[in-house]
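Missing here: one protein chain of the complex. Every other protein chain is in place.
The chains carry the letters A, B and C, assigned in the order they are written, with residues numbered from 1 in each.
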Amino acid sequence: MTVQLLYFAWVREKIGRSGESLELPPGIVTVADLVRWLSARGPEYAEAFARPDLVRAALDQSHVKPETPLGRVREIAFFPPVTGG
Amino acid sequence: MTVQLLYFAWVREKIGRSGESLELPPGIVTVADLVRWLSARGPEYAEAFARPDLVRAALDQSHVKPETPLGRVREIAFFPPVTGG
Amino acid sequence: MTIRVQAEDFDVGAEVRQLTAGNTDIGAVVTFTGTVRGAAKGRPIVSMTLEHYPGMTEAELARVESEAHGRWPLDATLIVHRYGELRPGDNIVLVIAASRHRHAAFEAAEFLMDYLKSSAPFWKKETTADGVGRWVDARETDLAALARWNLQGHSRSRAAE
Partner (left out) sequence: MTIRVQAEDFDVGAEVRQLTAGNTDIGAVVTFTGTVRGAAKGRPIVSMTLEHYPGMTEAELARVESEAHGRWPLDATLIVHRYGELRPGDNIVLVIAASRHRHAAFEAAEFLMDYLKSSAPFWKKETTADGVGRWVDARETDLAALARWNLQGHSRSRAAE
């Protein structure tokens, strides 16, 4: 499955890019699975996800929890807790 | 004792004037005493004070209760419950 | 801390700019604008006349404002209240509360409105299309709103007998 990944704020800065298109291997079912797989891709990812409790996720632009299944998602975003307003 | 009386809103309309200077006889101690004395001055006053629970008073521009003594007041105002804002 | 009682209209944006100019400690500005509604109890109105008690009005608004500053950390406040003859849609009252904390700004603005509605000596008369003018009744809900704030000394404002 090919998905579009987006990174914002310090997640973007640590990973060093604002997004990328990735082919996910089978076995990645939930958001948490994806975080673990990404963390193993290199030190920049490992650092971005070092404190997973500080990283939020959105599937197709909706907030989700770690245990949410990816399903047939097209766009996945990772970012810190929001600080607007 | 001479006092300046002021009337507002429908109290003013019922009494037919916006204010007057009156010499109060001895024995008028509280705001309630004054209301009773005024009510006896004529039908327009009687009608204005017919429902004393609907008339508020201020002594020298401060809200007061019926039992408040007039003291050495100079200006006494009577008006309906306020409806600004 | 500023209060104004005036016949003229006001501009919310201009008042906010003037009140907060040069103060970068402020992070939150809440405004309340009260306007003349086009109908009263289902009857269309053509105008609303606001009578007030000059002198006491300013004194009460200043007291209301001072009470708010004693309760919340406010950087600036403004109360503007109009009098005279107004039309549906016209502005009646403006309250602004500026603080570094947004909840303080919200609470103070709501307090200023609840308190001034029950204490500032203004009276509204609504005129309907038939030319009849009716004095607006004080609303029980306004007194209930005030009770939330546990104001001491306000029970002085009661019936005259």
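Throughout what follows, a contact is a pair of C-beta atoms (placed from the backbone, for glycine too) under 8 Å apart; a residue touches a chain by one contact, two chains touch by 3 or more.
What you see is a predicted model; the values in this text were computed from it and never measured.
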item	value
Shown chains touched by the chain that is not drawn here	A, C
Contact partner of the left-out chain, one of C:2, C:31 or C:128	C:31
Hidden partner chain, touching residue among C:3, C:16 or C:80	C:16
Chain C, residues in touch with the chain not shown (by the definition above)	11-16, 20, 22-39, 88-89, 100, 102-103, 105-106, 109-110, 113, 145
Interface residues of chain A (partner: the chain not displayed)	6, 8-10, 31-32, 35-36, 49, 52-58, 61-66, 68, 77-85
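Note that only the chains that are shown with their structure count from here on.
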item	value
Relative to chain C, chain with the most remote C-alpha centre	A
Approximate Å spacing (C-alpha centroids) for the pair chain A, chain B	73
Between chain C and chain B, distance of the C-alpha-averaged centres to the nearest whole Å	25
